[in-house]
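Note that this complex is displayed minus one protein chain, with the remaining chains in position.
And now, chain A:
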Amino acid sequence: MADTEENSDDKATRFKEKHSLDSDEEDEDGKKYDVLADDDIEGQEEATIDYDEDIQIMPFNMREEMEEGHFDAEGTYIFDKTKEIRDNWIDNIDWVKVKHLNPDSTGTKRPLEGSDSSDEEEDEDTKNAKAMKAYASILDILEKGETVAKAIRRLGKNKSKIPSASQRWKAKKKKTAGASATEDCDQESVNKAIAEQKQMLQLTELCDLLIQQGIMDIYETSYERISFTLKQMREKAQNSRLTIAEKSNDEDLLDMFADDFEGKEDKGHYESEKELNNQGDGKEEFKKPMVPTDGKSSATPSIGGVLWEYKENDSGEAKIKGPYTTSQMSKWSDDGTFGPGVLCRKYQSEGQFYNSSRLDFDLYDE
């Protein structure tokens, strides 16, 4: 019955000895190899004399080596690491300060609505404002139906007309000799070329700024596309401003408009999603609930496209928000937007809510 024996061996490895992965359950197996017995080192000789006049005589044995280590059965020499290895710089680290520099993510941050005041959000805001400004300036330079790359080509084609320093000097000399009408005309086109070059430099600078913000396809973006994006961004900015204004109102008032307000927020979120995808058909995709609508969410774990909803606390009046995509939830969960955790479940699942801190959204991402 070799087969069953093999199986039992297999079983023995299948189950871990330890109940959990707690750090205080470290293995304490000790040595995992055989130490070479002293007798197995052949040909050793006792020490005879230490010195023959000035010449030191090394005894032909391993005694000195064995003080600092030992051999395993295969003959590999292993140093005994009895001495503690110290890094002096570690002593100089002020751990209080280190913790201070990394404010804990599980701390006081409140999700979403409250996050306007957080540093990251502010950063995002200024970034958006910068991008908007850049877009607006680009629009000024671009002509209708033109992409940025085309505009640069257009603005750069007269570069050769701009005189170099020596040419200018020559022209000046000529001028003193006697100006002519043709030269005036030349001067005009030169001025125009210079202005165009300035514009071009400005344009490339703006593009560089946008590329640094992660908008990689800016050179291929057309006038119309930019104006559309700009419009969207402006609307979004307005919405968020509205949100803040609304928030500053009385709590009761807020409740009254809560539905409307929720909708706006969702729309904003959806738009940002769409922007990311740069797809026109994003709407259908986003709205499509992958979870079976019959309420039995787990009849099949639909791989990919799981949508989530969440509420901030367990009280009856806590509003359920969503649906949100798994990647969105994962992001919020990772960047601390959820704080100590919100209660979430799969969208339309009718199941119970679980704390987001125990949910690994990565598993649902595919």
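Everything below uses one rule, namely that a contact is a pair of C-beta atoms (placed from the backbone, for glycine too) under 8 Å apart; a residue touches a chain by one contact, two chains touch by 3 or more; residues count from 1.
Just so we're on the same page, contacts and distances are computed from a predicted model.
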Refer to UniProt and select, among "Vacuolar ATPase assembly integral membrane protein vma21", "Mediator of RNA polymerase II transcription subunit 4", "Thioredoxin-like protein" or "LSM complex subunit LSM4", the name of the complex member that is left out. "Thioredoxin-like protein"
With respect to the chain omitted from the figure, which of A:K81, A:K173 or A:R358 is a touching residue? A:R358
Hey, which chain A residues sit against the chain that's not shown? 4, 7, 10-12, 14-16, 19-22, 296-301, 349, 351-352, 354-355, 358-360, 362-364
